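What follows is a set of notes on a single structure, which appears directly below.
Every protein chain but one is kept in place in this view of the complex.
Each chain carries a letter (A and B) given by its place in the written order, and its residues are counted from 1.
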Amino acid sequence: MSGRWEVVIGLEIHTQLATKSKIFSGAATAYGAAPNTQACLVDLGYPGTLPVLNREVVRMAAMFGLAVNATVAPRSVFARKNYFYPDLPKGYQISQYELPIVAGGELYIAGDDGERKRIGITRAHLEEDAGKSIHEGFDRQSGIDLNRAGTPLLEIVSEPDLRSAREAVAYMRKIHSIVRYLGISDGNMQEGSFRCDANVSVRPRGQEKLGTRAELKNLNSFRFVERAINFEIERQIDVLEDGGEVVQETRLYDADRDETRSMRSKEEANDYRYFPDPDLLPVEIDAAWVDELRATLPELPDAKRERFVAQYDVKPDDAEILTASRALADYYEAAVAASSGAPQAVGNWVIGELTGALNRDGLDIAESKVSAEQLAGLVDRIADNTISGKIAKEVFDAMWAGEGSADEVIAARGLKQITDTSAIEAIVDKVIAANPGQVAEYRAGKDKLIGFFVGQVMKETQGKANPGVVNKMLKAKLAG
Amino acid sequence: MTALHDMTLSGLKAGLDTGDFTAVELVSALLGRIEGLDPQLNAFITVLGESALADAARADELRARGEAGPLCGLPIVHKDIFCMRDVRTTCGSRMLENFVSPYDATIVERLTGAGAVVLGKTNMDEFAMGSSNETSFFGPVKNPWDTARSPGGSSGGSAAAVAARLAPAATATDTGGSIRQPAALTGTVGIKPTYGRVSRYGMIAFASSLDQAGVITRSAEDAARLLGAMSGFDERDSTSIDHPVPDYVGELDASLDGLRIGIVRQHFDAGLDAGCAQAVRDALAVLEQRGAVLTEVDLPNLDYCVPTYYVVAPAECSSNLSRFDGVRFGYRAENPEDLLDLYCRSRGEGFGAEVKRRIMTGTYVLSAGYYDAYYLQAQKVRQLISEDFRRAFADVDLIAGPTTPTPAFKLGDKTDDPITMYLNDIYTIGANLAGLPALSAPCGMVDELPVGLHLVGPHWSEGRLLAATHQYQQDTAWHEAAPEAFR
Partner (left out) sequence: MSLDNEQVQHIALLARLRLADDEFGETVEKLSRIVDFVDQLAAAPTDGVVPMAHPLNAVQRLRPDAVTEPDDRDHLQQNAADVSDGLYLVPKVIE
C-alpha cells in the first residue's frame, strides 16, 4: 500500500440481542424455526397492532454501554425509519435516531504500530431486525419469511478511527468478545447474529478532509471483513491514482471472487423521513438502575487478560487465547483451582491438546469431553511424575473418549510410569547387552546414539519408564 | 310503554333485568329495523344478524343463571375501525374490503366480556379521514334528520345508527372531532376521553398520537356506562395510561354548584352560524341555573389548531398506512409487473382520493428539508396549544362552546375544497392536540337540524363532563328528540 494514502475506516456492527422474545412483541426469537411460525400479529404489522418494549433489551443495551465506558442515556427515543421493502412488514423500521440509548464510548486495540490504540464508539442504538427474502425455488418471485422481523438489534457505530483492515478486524473481534462476555449476544456470524458493515475511504496522507466513502455490507466473517476492506482500499487507490473519483455507494463483498461489487441502487436516494414513533414513549433509565447494572458487570476481556498475566504468570499471547471467551477463561481458572501444579502447565494443556480436540470435533468449550477438574488431575499426574508428558497425551485421548478420570485411565491401562531404579537398571543393562555395535559407536564419539538407546529402553517398558532416569542411567553406564 | 328502539341502554338494562323482554326479542327487533331502515342511511357495512341472535340467546341464559355482566344482552354497534375476530373489518376502505380480522380489539373484548351484543359494524370515512362520511368506499352515510345531508364524520355510521334508533349505542373514534362532530350533526351524545384512557390496541391507526376510542349514545348516562366498561390500562398499548377508572355512572349527580365554565371569546365570531350560537348560549343558561358560573377564557393559539392538526395527522398516517402493501393482507393489484408495481398499484387502487392526499401531505411534511419547518414546528405548536388549555384550566373547570360552525351540510357540498372541509373541525381539534377529554351533547335545533354543545375538560375529567351533561339532560329534552322518519 502506498504511503501516499491514508485509509479511514468506520464500522457499523449489528448484533442480535439474545432475548427469548422480540423487542416489541412476545413472539419467540429462536433461530431455525419453520418460516413465519415465529411472526405474530405485531411482527406482521397487522392493522391495529402496537409495539411494547422488552425490558431485557434495555438492560442488555445498557450493559454494553457500561462495558465500553459510554453514557447510558437517561432518556432515549424510538424513531420510525420509513421505506418500503417486502421484509419490512410495517413499511417502517422502528429504530433510534436523534436520541440513542448509548452515546460515546471507547475500547482499546493493538494498533498497527503495536501500541495500544483507543477506538471511539460514537453511539449504540436499539432497533428491530427485518425478515428474510428467499429467492431460490420460485419462478420470478421471492418468498418472504418474517420470523426474524422484530428480533432486537443493537447497532454499534465506531468513530472513523480505524486505519487498516487489520485494525478493523481487531476492533470487530473486541466487540465480538465483549458482547459474548456480557452474555447479550451469541455473536454467531453464520446464523447472522453478528453482522458488520464497513465504511471505507482514502485520502492523501496529511489531508484533513475525508475522502468519499463506500459502504461495504454484510461481511459475515472476520476473514471476509479483512479481505473486503483490503480489496476496497486497493480499488479506491487505483481509481484515485487514475485521476477518477470514488462514488459514494453501497458495495457487496463477493467471497468467491474476493472483490467488492456495487449494489444495484435502491431507486431513489433514501429519504427515510425519520420521526419519533408515536406508538412508543420516551425510554427513561434512572441513575439507580444504571448503578445496579454496573455492579453486575462481569470482568471484561482486557481486565481478565491482564489479571491472568499477573496472577498466573502466563505469557500475554497465551492470556489472549485463554480469555478469548468467558467460558474458556472460566474453564481455565477452574482447572487451575483444581490443580496443585503450575498454572502455566494448565494453560499449555488448554491451549494445546484441549483446544485441538475441541476444534477437531467441532465442539464448544461448554461441550468439552474433559472437564476442568479432570484436566487438572491429568496435569497433576505429570507434575508428580506418575506419567510422562508423552504418555499424558494418550491418557488425554482416553479421557476424551469417555474412559474416566486421569487416575482411572492410568490404572486401567497400567500406564503408571516406572521410576523404580532397579527395574529400569535391569532393562538398561539388557538393552546395552543387546546392542554392542551401537555401544561401540557411542563410546567412539557418536553422542547422538543416546537417543537410540533411550528409544530401546522406552520400547521395552512400553513408554512407561521415566525418561529422565533412563537418560541419566544410560549415560552413566555407557560412559563405561 | 316506550318502544324498544327508543329506550336508552339504562332503560333496556332495567327492562331486561325485570324480564319485560328478552335479549333475543330486543335484538330481533333492532335487526328488523336495521333491515328495513338502513337502506335509507347506509350506516352499516356489515350486519351480524346470526351471531347477534346467538349472543343474545347466550345473554338470556346467563341472566337466568344470575351471571349477568354489567352490559349483559345490551345491543351495540362497532365502528368498522375496530378489529373483530373472524369478522370483516374494512375501515371503510377497498384496501380492507375482504379483510377478516384474526383478533379482537381490546375494547371489543372488554365490551363483549361485559355481555354486550354486537349488531354490526358501522360505516365510516375511509381510514377515519373525513368529516362527512363521504369518503367511504361503501358509499356515503345519510343523516337521519335529512337524508340529503351528511351525518358528519368520520364516525358517520355510528352516529346515524344511534340517531335513527337502529342501535342504542355505538363505539366510535375521534382524531380531530370524528365522534363529537357527527354526534352534534345527528343530535346524539358523543364523548372522546383523555388520550390514554382507552386502549388503542386493535383500533386501526390513523394518527397515533391523536386517535382515541369513545362512544356515541343518546344520553350521558349511557355514555358513562359504556365508557366505564371500555376504559382502563392495557398492557398491549404503550400509550395507554394506568389511571384508575372512576365510577362514571355513580358520579353523574355530583353537584354543579360553583362549576366554572369558560367561554372562548374567539369561538363566537362570524364563522359560527347564528342559530348554533344561540342554542349554545341557551344551553349555558341552563347550566347557570344549576349553579355554574360562566367566565371568558382566552386560547391565544387557537387559530393554529387546524393547520397543526393537518401536519401532525397526515404525517403519522402516512407512516401508519405503509403497512398496506398487498403482501400479507388487504387489497392486492392483479398481475404486478414487479415489486414497485405491486406496491404502487395495490395502494393506488386500494386507497381512495382523500386517503392518498393525506398520505402524500404526510410524506411531504416529513421529507428531507421539510421536517423542521412542518412536523417539528407542528409538534411545538401543539405544546403551545396545550399550554393555553393548561392556563385556562387554572381558572375554569371546563370550557364550553359550539361543536360545529353550522348544522348538518348537504352531501357533496364541501367535497371540492379540502380546506373548507377541514375547517369543520375548528372547535374540536384542540382537545385532540392536547389529549383532553371532550364531548358533544344535543342542545337545540336550527331549521329542524340538531346543534351540539361542546365541552372540554382537563385530563381525566370525563366524569365531570358526563355529570354536567347528565344534569343538563334532566332539565332539557333535546337528547330525546328523534328524526321523524325513524321514530
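Assume a residue touches a chain if its C-beta (ideal position, glycine included) is under 8 Å from a C-beta of that chain, and two chains touch if they have at least 3 such contacts.
Values in this document were obtained by computation on a predicted structure and should not be read as measured data.
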Chains in view that touch the one left out, judged over the entire complex: A, B
Options A:L11, A:A27 or A:I233, residue touching the unrepresented chain: A:A27
Per the touch definition above, residue among B:T106, B:S318 or B:T404 touching the missing chain: B:S318
For subunit A, residues in touch with the removed chain: 19-21, 25-28, 33-42, 44, 46, 52-58, 77, 84-86, 133-135, 138, 140-146, 252, 263-264, 267-268, 271, 273, 276, 280-284
Positions on subunit B contacted by the hidden chain, ascending: 99-100, 102, 194-196, 209, 235, 238-239, 241, 301, 303-304, 307-308, 310-311, 318, 322, 325-330, 332, 336-345, 347-349, 351, 353, 356-357, 359-361, 363-365, 367, 373-374, 376-384, 386, 417-419, 422, 433-436, 459
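Assume only the chains that are shown with their structure count from here on.
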Touching residues (chain side subunit A, partner subunit B) in the complex: 41, 44-53, 80, 82, 84, 86, 89-92, 144, 267, 271, 273-275, 278-281
Of subunit B, residues touching subunit A in the complex: 82-83, 89, 91, 96, 99, 101-103, 105, 200-205, 207-209, 235-239, 315-316, 319, 321-325, 327-329, 339-340, 343, 363, 366-368, 371, 375
